[in-house]
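Structure below; questions to follow.
Other chains of the complex are left out, but the ones given are in their true place.
Order of writing sets the labels: A and B. Residues in every chain begin at 1.
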Amino acid sequence: MTFLERYKTVRQRTEDICAPLETEDYVVQPVADVSPPKWHIGHTTWFFETFVLKSYVEGYEEFNSDYNYVFNSYYETVGARVIRTDRGNLSRPTVKDIFRYRKYVDNAMCELLSSNYNEDLNELLELGFNHEEQHQELLLTDIKYILGNNPLFPAYNSPVSEHHPINSTKEWVRFDEGIYEIGFNGQGFCFDNELGRHKVFIPEFSIASDMVSNRDYIEFIKAGGYQDFRHWHAEGFDWVKNSSVVAPMYWHFIDGEWMHYTFQGLQPVNTDAILNHISFYEASAYASWKGMRLPTEFEWEVASNKITWGSRWEWTESAYLPYPGFKKAPGAIGEYNGKFMVNQKVLRGSSEVTSPGHSRTSYRNFFHPHLRWQYTGIRLAQ
Amino acid sequence: MTFLERYKTVRQRTEDICAPLETEDYVVQPVADVSPPKWHIGHTTWFFETFVLKSYVEGYEEFNSDYNYVFNSYYETVGARVIRTDRGNLSRPTVKDIFRYRKYVDNAMCELLSSNYNEDLNELLELGFNHEEQHQELLLTDIKYILGNNPLFPAYNSPVSEHHPINSTKEWVRFDEGIYEIGFNGQGFCFDNELGRHKVFIPEFSIASDMVSNRDYIEFIKAGGYQDFRHWHAEGFDWVKNSSVVAPMYWHFIDGEWMHYTFQGLQPVNTDAILNHISFYEASAYASWKGMRLPTEFEWEVASNKITWGSRWEWTESAYLPYPGFKKAPGAIGEYNGKFMVNQKVLRGSSEVTSPGHSRTSYRNFFHPHLRWQYTGIRLAQ
């Protein structure tokens, strides 16, 4: 595909994800971590306008200079930003205004990409595509949060299937101790946090061929796992108590049965399916209860070709830290990853709401250990 | 007008107020005191459905039983309610759904009011009309807050004019000490909090013929009024410091000039106009700085025919308390006023966003002393 075709494809997919939304769904921000869908639509557009059009198209006229203020996310280099928790209080610009903005920028981008443009730009375009794909996943998880916390539990005609049955007889895949190479090592795009391929020494380990199922996890609940502090980090157990956590996110115990919110509305939990929507704290407590542990991100990367990828992001024991030799890119683009490298945990793999072709074995996703609105599950190691 | 005609008129006016809204504007709740416009639309409808149709129309079928949960405000008798601060997180029911609900209830109400219905109902209808008029005023103040706190400062085609010039040579109207009668004393509707007409003894007093202007108040600002604790209640001065208050709500000092957000967008403050959007704390501090005081609600009521009503609600020194012999109505309707009779201040008069015919000399409005998104001003007494 040409860059022009890829631009059109990635931008279209974002709009396809949002097509079933009501206008009202675009506006709300029920918690700080969940952004209003209209903000995602505007922010991904602002990315191309700010970093491509304003830098590479002579005479480009900004659509609306106020939008810089509204759709900036965390790029402090570029100017003041709307405080993140305030995004859900902004009724203007309207959804129509934002799609007009999107159309305007798309036209300018298509014109640019149809021209004989400077090929130095290609690297930035790759980043823009991957950035938009990340927001596609966030759009799906944020939409699920917005609808799944509405007392009417409305269904959503999402492009993804959420039910993934699982091999119930897990096997253990064993690896010898030794020096392994970790980090991106291929053609094409990767994020800066995967770079600096380097050697690590890994002791002998075993990793489960398959992920933990809902059935497995219900045993943990029934055994009083949420009440037994011995399996929890101190901060995890405080979180359990302060937030009155008794089950994965979206689960409700109704008339003696576990139900959960899905894009089909409220549904019985299928015990054969892969567990979903748990925090690192829960993943770690479950592993401790089983007398095992979570894999490190290095173990996972080494094993990634010999295990069944599970359609859920997999919490690892590893903290999100720079690889040796990590360098921030200069300028605003350099704010992309490095500034988040504290207090977060690495997740590996991908989920059913990850954009096609977006993940790879060296991909490092990261979230704070208490968060669970992403599609997250557990793989055991020992 | 018949009750049917009045029903149609009052319901239409609510929709007229909202007509210029974008769908997105209906959804947001930037602070706890401001409700999303769609909630007002649904809640006023829920009132007629719950208290009239479900009680008085045999075989009436509820539009959607979930709405009871969503649109209940504070009527704890009637069932669980959506936590007030969560209203802005609900994208569903959509605005269209709510207008469908409104239409459905309106049809049933019109059918009922066209029939030979039980005239006992009339008292409840009066309450419903007055309740809806109260929400019309809240709709306008909430819309102003939603748009006035948006960084784009969008104009709004509101039905009201906000500029009210004022007589700059105030006179003092003097009243003798004596026993006066206070409370509702007429035909027609009043709220329960106005009832129990009773005698009060009032010492001699003087009250200003006109309200305080922007010009007057700017003098207070220039004189350092916000920095001088001697004029403030202790809690008022804490509020000033903690909220960094330096001027009335919606005022911005831009390029050496006071601007304020109005329904025409950001405009220069007109110094001849009546002051607007101040808290009780500010009103009281201003009066103290002038060596005067605010009137009590009794003084105001006695003087109400001899002073110029100012198109702003007027803060009084009086706390919101029951009149002697105050009785709550039985059932949910009884929750209307009595439960708020602590920690609030009485405001008298009316404002330009008060619905026509809604106020009267005995009318008791009330808000917490730090709030200022209502149309509020100052009249001095001594």
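Just so it is clear, a contact is a pair of C-beta atoms (placed from the backbone, for glycine too) under 8 Å apart; a residue touches a chain by one contact, two chains touch by 3 or more.
None of these values were measured; they are calculated from a predicted model.
What's in place is 2 chains of the same protein, and the file's complete complex has 4 copies in all.
The working rule: only the chains that are shown with their structure count from here on.
Per-chain Cα centroids separate chain A from chain B by 45 Å. Across the complex, chain A is touched by residues 22-30, 38, 66, 69-70, 82, 86, 88-95, 146-147, 149-152, 154 of chain B.
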